[in-house]
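One structure follows; several queries about it will come next.
Removed: one protein chain of the complex. Kept in place: all other protein chains.
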Amino acid sequence: MLRSSIARLAARCPAMGPTARAALLTAVLFFVPFLTAHAQSNDERPAVTRTLAFENATVISAPGTQQSGVTVVVRNGVIRAVDTEAEIPYDARVIDADSMYIYAGFIDGLSQAGIEMPDADDSNESTDAPSLARSGVQPERHAPAFFDPAASRVEQLRAQGFTTAHVVPDGRMLPGQGALMALHGPDSDAATIQDGISQFAQFRGARGSWPDVVAPSTTMGVIAMMRQVMREADRRQQLEEAYANNPQGQPRPPRDAAHTALMPAVSGEQPVLFAASSAVDIRRALALQQELDFPLMLANLKAGFETVEALQSASVPLFLSLDLPERTELPSDTTDAERPAPDPVFQVGPGLELDRERTNLRLRLRDEQERYIAQATTLHEAGLDFGLTTHDVSPGDIHDRLRMLRDSGVPEETLLAALTTVPAQAFGVDRRLGQVAPGFIGNLVVTDAPLFDEDTSIRHVVVDGHLYTQDSASEGEVTGDAEAVVGAWTMTLETPQGEVDIDVTFSGDASGLSGTVVGPDGSEEQIESISFDGETLSFVVPGSQMGDARVSGTVEGNRFDGSLSAGGMSLDITGQRTPPER
Amino acid sequence: MLRLCTLVLGALLCLPTLGHAQNVPAQRTDIAITNARLVTVSDGIVENGTLVIRADTIAALGADVDIPSGVNARYDAEGHAVYPGFIDSGTRLGLVEVSSLSETQDYSEIGSLTPHMDALTAVNPNSISIPVTRVDGVTTVITEPSGGQWPGQAALIDLLGYTPEQMHVDGVRYMVLNFPSTGRRGTSDTRSEDEIEEEAQEALDELNTLWEDATLYADIQANRNDDDTGHLPEYAPAYDALVPVVTGEQPIMLKVDKAADILDALEWAEEREILDQIVLSGVSEGWRVADAIADAEVPVLTGPVIALPTRASDRYDTAYANAGRLHDAGVTVALRSGESSNVRNLPFHAGFAAAYGMGTEAALEAITLTPARIFGVDDRLGSLEVGKQATLFVADGDPFEPATQITRLFINGYNVPLESRHTELYEEFLNRSPGLEK
Partner (left out) sequence: MRTVFLFLLSFGLVWTSTAQPGPDRLRADAPNSVLIQNATVHTVTNGTLDTADVLVQDGVIASVGTDLSAPSGVDTYDATGMHLMPGIIDAHSHIAISDVNEATRPVTAQVGVGDVLDPYDVRIYRALAGGVTTSHVMHGSANVIGGRNETIKHRYGMTHPNALRMEDAPRTIKFALGENPTRVHGESSDVVPRTRMGVESVIREALTEAQRYQALQDAYDAGDRSAPPPHSERLEMLADILSGDLIVHAHSYRADEILMLMNVLGDFGVDEITFQHVNEGFKVAPELAEFGAGASIFSDWWAYKFEVYYSTAYNAAVLTRNGVNTSINSDSPDLNRHLYHQAAKAQRYGELSDEETLALITINAAEQLGIDDRVGSIEEGKDADLALFSDHPLSIYAVPQRTYVDGTVRFDRNDDPDDMRLQVDPESVVEETVVWHDTGTRHGACMQQTGMHLHANETGVRLHN
């Protein structure tokens, strides 16, 4: 959180002086190498058995089917039996699933969980004749090379029931190829289900800030560069074919990794997965596909409701964002149940009805928010299938967002399909993933109530036959006097590049503490796992892509003194509290 | 220019058709303008009237005027209209020559607290923009410093003179205060709403602290004579400049645009009991809180009129209609162009205000008599009245209409040549010689 908010700040804040920006960026970059070095540290205990049996469960083997009293057997990572009569193997770890519901593990359509990119070194790069990599064209990279299954985001997604993710490298316009990864494993290789699933693309210009920028710096620059590299890849592919047929007397065709990596997309063998949230970006991606004729997938859609007809005629796999807007409060004289429509022809008029204007604008804003929230419903009603992506979403919010979709009108069956069978089919793994059925990979989500019910908890997640049981202790425990902690803290993190201030606020009582942290750019994140025993305060700031930051230290009066550990390194952190007013 | 020559009668110079405006001095000659439509602003329109200028003053005007002996020069206006010179209530004229060149920018000093900066000091009387402005009938302007919370003091100047003092009108100086804003500063301002609120609150706290400190400073200065120990009080030029402000002697030009900020500003001024000491400037969302402004009886200098709405959800013409709506609510409204090199467009801003609800008469007042009253110079400017300063122009039609030509200009009794860089370049290049041939 901290690092990503610093990075966002540095990217976004033109008001900051270059020195401040540089210092922040350095602080950010400082973390990264440590994080990549960070490997998994648990699971050192030897496995007792690789056979699991959930006994007497309610199984939703595929969307729309449900059967009770079923026993599910997983052995060596594969589902062996799903049957009321299934025999429980002698070596099974048996779990009484009497009141439990078993679903296929969820598949995230677009994720950067576990991805840690190496520090880009531009120091020797000329902006005059930039390399393709400097321009953000790095299609030769593969996500597994940068994937760490022990990263906290992997753990967090898994805790929400995701067992598989289409993971893509981070970068600019063409960051590299996505892979279908198991959200579990001793290492990236073991977690790789299928590499080269997609060529990831986004409308994102090259790194850098003025004047150290290279093309493309704009969306139109990205589009031009897409044409350039795709057409050149096409030309080179033809040259290579001609050369292969008749090399004698011909110069060897030019060759580089980037163009070569694009050839499968150019020749229609590998889809380009475009992240496109807004209506105009969706249309731009579709226009590029029409023009350059590559297989396309669209991901991270937010305003797809605006482009229904275009999506219908394009008929490409879609992955909708779970990042939904917060609903603006309605004017006081209206209620959710009877929310009036905004007056579409409202004019303030000579009587200056400004109160009515304000009400109307709030209703309109709310209407627009509802359109975003109802994107999935709109597409569903238009007969479009879709998967989902957790990109940009805080893992803790995922199930809340899913219920928002359900409440807006998406049938639960469709939602479950969006989490399981639809992505499995889109990625061509529907014979291995997406169902609770014999022969499928042993990926399960086990809940204590129907999945989309309000108070449902996920009790177990199985990935590749490996059991993860939810540990409720990680919620954090307050045994000390919460009053000693509650209030606004200014915490100062000592980085080698200088101090960074963070605002932390705790609220709550002995029954539990909650908190938020506000980074230097004003972005706010929820704090997790807050524990306080009267002396030691510890909490976790969930990381976005770079892992969690764990803070622990002692509280004395209004002072806090402790350390922050993230990515295998530790920094001193101190704090000063302003207690709440009485 | 040819037109001018044909119109010039009597003893006046026929200016040469080529040459440089700055080389031809303005002349002060007693003169009678006859056969004119006198748009007095203060007292209706006199058709076929005569207006007599003696020295710097309007000596007589009316339908039947005996031209005093000794006034030998005549100018037959051929039915054209005479207007009092237009007053722009907010510009940067004379403080910048070429907007992009920092070497020529003299409107914004370093720091947020610079009330001791005096715009008049930096007014360049020879700015090329000054003749460009006045030949279109804008004769008097407020020129403002900007930047920070207390940018300095704005001055009222006539657009004729070779020293700032010569141009300065009746010593009018306003202390400019940029009231803390919760608006966005253009589309590239990406602060969150919370950040904006927080910064505005900090700025308001700063403003209040400053006001208290300046008041204490003023008290100390006032008590200084009672002291016989020889102890010197602290010296702070910024506070020195604020002494007349906190003691109520100098008016404040309070710059504010967003509706909520306007209400905050009025409340702030009311708490300090200085409502009668402030004028509001900018006020682009004034129409949203027009009644509150009217109730506070605070005059408003608003504009630019020809401008974009402040909100994406706004009706497209809110900026055009703002002045008229304020006027309708009973607010005293003067107009400002907010320009530097194109202050000449002030009559067009007034024309848009007129067309979008204000009406021609009120819009005319908003760039003549109303600002003269607000600035306390209506004894000499703002209308055609006997005894007032002869700052006026002759136009062959409605000066709000783009097609209208200004045919004669007097500032403070000086007959000012209708020449500027723009007319000079026109004269030189309309039929360029040599043309294509070598």
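Lettered A and B in written order, each chain numbered from 1.
Going forward, a residue touches a chain if its C-beta (ideal position, glycine included) is under 8 Å from a C-beta of that chain, and two chains touch if they have at least 3 such contacts.
The shown structure was predicted, so the numbers you read here are calculated from the model rather than taken from an experiment.
Checked against the hidden chain, the listed residues A:N56, A:S131 or A:S217 yield one contact partner: A:S217.
Touch with the chain omitted from the figure is made, among A:P254, A:P411 or A:G534, by A:P254. Within the full complex, the residue among B:V71, B:I128 or B:L204 touching the omitted chain is B:I128.
Touching the missing chain, out of B:W150, B:W268 or B:F352, is residue B:F352.
Summarising the interface, subunit A meets the missing chain with residues 14, 127-128, 206, 209-211, 213-221, 223-225, 227-228, 231-232, 234-235, 239, 242, 250-251, 253-254, 279-280, 283-284, 286-287, 290-291, 303, 306, 309-310, 313, 325, 328, 343-348, 357-358, 360-362, 364-365, 368-369, 372.
Residues 90-92, 96-102, 105, 107-108, 128-129, 136, 144, 146-148, 181-189, 193, 257-260, 282, 284-285, 303-304, 306-308, 310-317, 338-342, 344-345, 348, 351-352, 354-356, 398, 400-405, 421-426, 429-432, 435-436 of subunit B touch the missing chain (whole complex, contact as defined above).
Criterion: only the chains that are shown with their structure count from here on.
Residues 12-14, 347-348, 352, 354, 361, 364, 522 of subunit A touch subunit B in their complex.
Those residues of subunit B whose C-beta lies close enough to touch subunit A in the complex are 188, 190-192, 194-195, 287-288, 290, 313, 315, 325.
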